[in-house]
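Only one protein chain is missing; all other protein chains are in place.
On to chain A.
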Amino acid sequence: MADQEDEEVFEIVDFTSASEWEVFISRLEEILLSWQLSLKDKEEVVTSFVDLNGDWKSSSEDISFAGHPFILTHHWVEQSTVTNEVNKVELVTDKKGCQVFASLMDNRHDFPFNCLPLAKYYGLSDFVVITPAGNEMLTSEDRINLLLSSITIAVGNIQSRAPVFVQIHSKSQQLYQGTFECKNLRTDFQMVHLKRIPPTCKCLSGLIELFKDKIGSTPLEPVDLSICWTYSLSDVRNGGWEKWPQPPPDFESMGGVVGNAALGQLGFGAIRDPIKEIRVSAVWTGLNEDVVVDSEVYSDLDPVQAPLWIARLVLNEQVPSLLIKSLCSFLDLCRSSESIEQLLGKNYTVLQSPDSPEYERALGALTKERKGYGLLSSNRLPFGSKKAQTGGPIPEAMMVNLLNYLFPDAEGDLESQTHPYPEQFQTDCSASIDSTWKEFFSAFKTSPVDSLVWRLATAAVYTMTHLNGIEGVAHLWHEIVLELRFRWEHGYTIPGLETGGVPDLNYCRLYQKLQMLNCCINHKKAGNSAPPVEATDEDEFYDAEETLESMEATPQKERHSVWNQPQGRKERTKMKLLRSGETLYEPVTQALLPMTEDMVEEQSEMMEQLGDNAEGSELRARILSASLLSDMEAFKAANPGAEMEDFVRWHSPRDWIEEEVMTSDGCKMEGRLSGRMQAPGNLWQEMWRAAKPIVAWRQKRLFDDTKEAEKILHTFSALRPAQIATLLLPTVMHASIHRLLEELRPNIQLPDAVSNCRAAIAKIVQIARHSPLDLQQYEDLLPVLQKIEVRLSQFNSLRRRIIDYGDWEGIDEFVTRLLIDGNVSLTGGSHSPAGKALLKAMGSLNKKDTSSGLPSPVKKEFVLRAMAHRPGNGSTCSCQKLFCSVDEDSVRLAGAWTQDTLFY
């Protein structure tokens, strides 16, 4: 039963089906209504002036006409700042309340620079466009007319408050026809674009004639005129503006003697000129046809005298820049897979092994030739001798430069160094950077500015970019490892590191390793020299006061037996040994093993593995007790006959509890070990019993400098260039942002660059802490850095150009506004400070002199307006407008012609 019903329903035929254009019209109305463009139900609020350079919005719907797909798009300006000034367009009082007519007649809408073409031609801030979808084009006159008349019906039916346009011919031509209807007035929007320029369109007088001709009746008042003549300051043919923002480095010519300045500084700046052109427009508004003459033979219009100039900036898109380019290649380096041996060949790397006879020979040679430190010249020897056979990737002279930059002390004492390290490293930022950035710089886990690692980073970037790429880096690192080994073996401190004694875990791991190596070198130097001067028993005899006292107190000084001589005394304390009453001496103790971050991690991992039970706890204590035992032994050696109580009083004073005890003789201080030290079988007691009196320098070493140094050097020599680069990457990033900030001078107000810098710094600070580092995160930073670099080079380039033609107080502000807003209005035209500079610049461009001293304009734009009765004299007076743009090879005329649909 139910099935039968269904079948019946399917057979219903819709005999009311409409024709294609009816379907189109109803769909069009539906969309326009959904966009709330109908004025049927509400009164329109007219805003006198809308900034057409403002925030354009759009929404689109699909629509089709007889199977041809179209896209219907509504464009409008988001009116955030409505300026409710006195309405200048009093002319349309009779048709008050129509935004379109108000917009058409408002000369403040003339010559916007940053909006859709239609908005520019007609001064409209709200309109709908129908464009053929896909590659279709509307070319046939019939079709265009059919479409337009359909639209006219729809627009009339719903009383649309926005005109509707149809895009015709090819899209790039920006040709439209449109229609609008309001209160019995219909406006037709028509447009022509001609490749051949008719003589009438070239000057104002011809255009006025054309305009009046088109209106057909005499306008009520003289034709209102707005004129804009635009000049271009870009002309590459004239050469004057073809200046590089920064001279491109000429690497070929530099050969082996690149100035070291380039080494210390990362490259900066755009490779091509980021500024395409500056356009200067001379603008006249509010003229009328009676006061100005501009014909083919004579013109009243002198741009130099124009009341308003507008400067506009056209930028070159996608300009490559030096810093980003080198960072990109550095990231490539981080991803490479070759080892140094693969890159340099065995001949190089074999020399690195200290066992190799060649290495011995090389070292032998260098000791002979050494002047001062002279490490560099000697270290190059292995290369010097091999060069003939294999040829190093970095030329010898260049390598010396690089090594001198990294290890300046090899050049001799401070005065003779080309690039000495700063006396004190600055962790925050250097003097060349605005101090407001300081707070951001404290948290970088990289290396101090201009330290060895910093220089290594910049040198590696330099090598990667300018010196044979990855082979160059391999070569450089190889040399550095040789240098470091030489320094370790011969006891020369590594320069360019903070001298804190222990690795500073606030810096990157490479920096810590180098600090550690320095610890080894210093420890070895100290260990090889004689034991430190001790505070001896005999000291007491020279100490007058003490001597008297002690002589009286212990007239018969106990002499230690030969086998029990005190040794390794560092400093006497005020305490006395409990049993013998002798002075308690602080012993010379062993240096503890300094630790780098990875060593701490290793240790803590090992300790974690022992578990958190009592057993594990005891094992940990035993592992860590090596230094306690060493201290105890040293203490015993320095204080023969000492008790554990004596040791505790020195080592852990809080475990020695002194109390007043009442005795028969009165109050007396009595001390005892704390409960935890007294506990039977505790580790401290156990160790005290086991400790033998051994002076620190005879004990087993807690810090084996040779083992640690060899470990580091071995790790270093086994690193692949990619691993080296990865170790340096955080510092490279730090140096990059540092470089950018150097360019961002404090007086420059470039909000986007500043906020990008902040974001980049925050990100670098964050990712520099991650270990192992994630290359992708660094790569993700490049676009931000690029934005900063490009913006700063744009600023520099623009400023440098302008300043050639005039320097005034507000130049930075002018340049900044031109960059950020894209345009600057110069009231007073050529008489404003910026106008003067621009005028001078244009004058210099102008080789073939004309009367005004300016080159010929690249574009002339005219807007003509009038109120007139159309079509007949009895019709309502309505607004008529013609926009005309003439450039070198074409002319565009866009007219809006309004006529009365009721009285004609």
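The rule is simple: a residue touches a chain if its C-beta (ideal position, glycine included) is under 8 Å from a C-beta of that chain, and two chains touch if they have at least 3 such contacts; residues count from 1.
The rule we apply is simple: contacts and distances are computed from a predicted model.
Asker: According to its UniProt record, what is the protein name of the omitted chain, chosen from "Ras-related protein Rab-3", "DNA sliding clamp PCNA", "Replication protein A 14 kDa subunit-like" or "Pyruvate dehydrogenase E1 component subunit beta"?
Answerer: "Ras-related protein Rab-3"
Asker: Out of A:Val304, A:Leu610 or A:Val858, which is the one that touches the chain we can't see?
Answerer: Going through A:Val304, A:Leu610 or A:Val858 one by one, A:Leu610 is the residue touching the chain not shown.
Asker: Which of these, A:Ala397, A:Ala621, A:Ala690 or A:Leu902, touches the one chain of the complex that we don't see?
Answerer: Looking across A:Ala397, A:Ala621, A:Ala690 or A:Leu902, the contact with the absent chain belongs to A:Ala621.
Asker: With the full complex in mind, choose from A:Lys40, A:Arg335, A:Arg579 or A:Arg676 the residue touching the hidden chain.
Answerer: A:Arg676
Asker: On chain A, what residues meet the omitted chain?
Answerer: Against the missing chain, chain A presents residues 443, 502, 505-506, 592, 594-595, 597, 600, 604, 606-612, 616-617, 619-621, 623-625, 627-628, 631, 651-655, 674-679, 682-684, 762, 766, 769-770.
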